[in-house]
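Missing here is one protein chain; the remaining ones are kept as they sit in the complex.
Lettered A and B in written order, each chain numbered from 1.
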Amino acid sequence: MNYNINNIPTRTTKPREQGFTMVMDKGLSTRQAEDMIETCGDCIDIVKLGWATSYVTANLDKKLDVYRNAGIPVYLGGTLFEAFIIRNQFDEYRRVLDKYNLSHAEVSDGSITMDHEKKCEYIRILKEQVTVLSEVGSKDAAEIIPPYKWIELMQKELDAGAWKVIGEAREGGNVGLFRSTGEVRSGLVQEILTQIPMEKVLWEAPQKEQQVYFIKLLGANVNLGNIAPNEVIPLETIRLGLRGDTFDFFLNGGGQ
Amino acid sequence: MNYNINNIPTRTTKPREQGFTMVMDKGLSTRQAEDMIETCGDCIDIVKLGWATSYVTANLDKKLDVYRNAGIPVYLGGTLFEAFIIRNQFDEYRRVLDKYNLSHAEVSDGSITMDHEKKCEYIRILKEQVTVLSEVGSKDAAEIIPPYKWIELMQKELDAGAWKVIGEAREGGNVGLFRSTGEVRSGLVQEILTQIPMEKVLWEAPQKEQQVYFIKLLGANVNLGNIAPNEVIPLETIRLGLRGDTFDFFLNGGGQ
Partner (left out) sequence: MNYNINNIPTRTTKPREQGFTMVMDKGLSTRQAEDMIETCGDCIDIVKLGWATSYVTANLDKKLDVYRNAGIPVYLGGTLFEAFIIRNQFDEYRRVLDKYNLSHAEVSDGSITMDHEKKCEYIRILKEQVTVLSEVGSKDAAEIIPPYKWIELMQKELDAGAWKVIGEAREGGNVGLFRSTGEVRSGLVQEILTQIPMEKVLWEAPQKEQQVYFIKLLGANVNLGNIAPNEVIPLETIRLGLRGDTFDFFLNGGGQ
């Protein structure tokens, strides 16, 4: 940090198992990726190239080099995985991971219906090739999965070999873990935490109020994802109790 | 594209008459314009320098060079045209187009009241100098133009020589084609399409839900405008059925 302020929450350091920040890159240029790393490379633990944006962007190789040189792993959004699966192109998907030398991949079923045993089978196969993040929760706002089911799905996916399980929110933060208004489904979150260790969950939380909720519930070192590039620095200040939203919370002994 | 996915909707290619994307540049730097082109120059058919931002930006010549070198035409927002007209400076406006070597121009009356025959006269004069896009719809949310009138205005402006007619939405997507909530005036859109060929209309649709609406109604190759620079790649994935919003739609044979 640039100067000394007393009594700041202790942050974990890279490579983090807890307290990591996943950034959503939905089409950054090479320079924009470099710029984001310049401002705080240590704040960025992993980058997701959102849904199938990697299919379209003309600068994919160059941008992957930037992230690789900064030591930041990259994975392709789950919707891309699903786009290959629904077309019976799983082997081609695996070759894409190899072609771009990717170390991580997401397995999800947010846009398609997939037998859960089959989903776990994909996790088991892919974990031999890469580190797997698996996602629970539908992109369809009308499809409400009850808490006991979230827990069951998450547990089975971790058992199948997922490194972390992701709680779905989309870029907007208005499905899955959240109501259409963006409000946290707080009962769901707390029930999940009775069974699944917090370090195993990556909570997608694109909106500031959602980030504040999780930091107040679980402390500075909660795993948060779908963070927009220009919100990386603001999020870090919220984690440290240096923005109005969590200013009092940490001073009053919160997060201990 | 970077790898093969089967059964992707066929996109038209540049120079496009259908399926083109108009990006709203409201003050990009030279590098930001270059960055946008790097990520997908083929996705950007035309750039609008929003309203009168070109009057203020200090980097106008350099930025126009960037777009010119990328083969992307640029036009100045309609509000600038109106600012000249209301001050009886039409000739000076025409000289501005020449000074900056612009190939396209917009004729609109969203902020001023203009006799429609006079508007068509401006189209007829300008089309001798540049390719003209004309815009229908008021920036005043309270001014509701009935569908039959939209059609009449659009038809007359095409007859006067407009290359495309633009359906107004502003940067916010909350007037003209849309209600103040951003909801599409669907009856209006469908009635317009009974009379005006879809390739002649450029629909301003800055919000994701609005883009999804038009793509589901008219397919991957609908003309969309007022796209923010960081939404160019996301829009392209929606056109291709590679984002959750249109994932099922194209798989189920939509857009055929």
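Just so it is clear, contacts are C-beta pairs under 8 Å (C-beta built on N, C-alpha and C of every residue); 3 or more make two chains touch, one makes a residue touch a chain.
Keep in mind it's a predicted model, so treat the numbers as computed, not measured.
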{"item": "Contact with the hidden chain (one of B:Asp65, B:Glu92 or B:Asp159)", "value": "B:Glu92"}
{"item": "Full-complex contact with the absent chain, from B:Arg170, B:Arg185 or B:Arg239", "value": "B:Arg170"}
{"item": "For subunit B, residues in touch with the removed chain", "value": "26-32, 50-60, 79-80, 82-84, 86-87, 89, 92, 96, 99, 110-112, 139, 170"}
{"item": "Touch list for subunit A against the chain that is not drawn", "value": "1-7, 31, 34-36, 38-43, 230, 232-234, 236-237, 240, 242-244, 247-248, 251"}
